[in-house]
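Other chains dropped; remaining ones untouched in position.
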Amino acid sequence: METHTAKRVEIVIEAPLERRLTKALTEAGVTGYTILPVRGGSGRSGQWSRAGQVGQSGMVAVVCLIKPERLDGLLEAAFAVVEKHIGVVSITDAQVLRAERF
Amino acid sequence: MNEILSLAGANLISPIILSFALGLAAALARSDLTIPEAVAKGMSIYLLFAIGFKGGVAVSAHGVDTTLILTIIAGLGLSFGLPLIAFALLKLMTGLSRIDAAAVAAHYGSISIVTFVAGTSVLEGRLIEAEGYMVAVAAAMEAPAILSALWLVARGGDGGKMEPGLIRELLLNGSIVLLVGAFFIGAVTGEKGLEEISSFIVAPFKGVLCLFLLDMGLIAGRGLRQSRGVLGLGAVSFAILMPLISATIGLTLGVLIGLSLGGTVLLMVLSASASYIAVPAAMRVALPEANPSIYLTLSLGVTFPFNLTLGIPLYLAIAQIVTGG
């Protein structure tokens, strides 16, 4: 089947920042993303698990598929939010079906 | 003193405190016992709804005292003011950075609703009545402390940027909305409304609180285990000294306003308790540079169990002596 080149960006960020990140993405023109729950993790700020949390805490993973030419705009928007906070950003090359959607 | 100890002793062998202790012990022993996040959140929604509703019903029954407005103002004042005291104390007693100290201070100005609920339970157990609107005071005290903390940071020039929309978010925080909303529902529907749903919100309340505290124990225990070594003696001492100071200020205000014995105790408990839900979430947004494990461990790992076990009976005993109740 015909596929089209795209970038898959995965941003793991603290849950209280979720709204700010999606707002920043939307403002940068990224309207497609999927948010996955995260159960636990470990990083420079130590190990944590969802079970050891109270309230709206923990992290979420936001996955965006975008046209390669829009990557930089997305990364800048994301970085502005992630910068001072706990979180990681990774990018992989991908192919998508139905390019008109991205 | 003896009296205080025996009160504390009696308090300690209630199912509520023992459930907390069980959770703490299980977490420290690294048991895999966990309460699913959704269930814990469900229980806290239940507790907030029930406590708000009952508060509203009490107000609808006894009418609005003239002291109501005074007490709310006192609550706001405490929430704004206590962080300043906490901050000064932290600078004195610990080597925490300005930002970490401000973040911790915010927690001690705000309140812990579970500590409040536990205080209510102890009062009920001794048949001491309290003003129903103390729930509204609790809600009023949740957010202002955060503003004080941000001001403390801004004054130091370190940023602590006042994110647009943050205040709105603080005031529309889920637990405040639920507590205040349930309070209004209770106030509007009154005794008749309570009767309709009392076998849901009154009868099983203490039992749910047990399981909820089991979870709090698990979380506090895990927090303590992971943050071993993060905290110095100064910080831990602060987490025990601060509630005593706050309770004393709360006592003074309660007596000045003319609250009942029960109301005074609850104002002391609110002052002495430290937030571990609303404030930590706000700090992640507003002061991301502050270290979460410091403020969570102090608030949830030290002050919360202290209040639950020794603090509440102590505040009650002192208030009884002072008010002669």
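Chains: A and B, in written order; residue numbering restarts at 1 for each.
Convention: a contact is a pair of C-beta atoms (placed from the backbone, for glycine too) under 8 Å apart; a residue touches a chain by one contact, two chains touch by 3 or more.
Please read all numbers here as calculations on a predicted model, not as lab measurements.
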Number of copies of each distinct protein chain, complete complex: A x3, B x3
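Here is the rule we use: only the chains that are shown with their structure count from here on.
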Inter-chain centre distance, chain A versus chain B - centres from mean C-alpha coordinates, in Å: 34
Chain B contact footprint on chain A (complex, rising order): 14, 16-17, 20, 45-57, 84-86
Footprint of chain A on chain B - complex, ascending: 34-37, 40, 163, 174, 216, 218-219, 222-223, 226, 276-278, 280-282, 284-285, 288-289, 291-293, 300
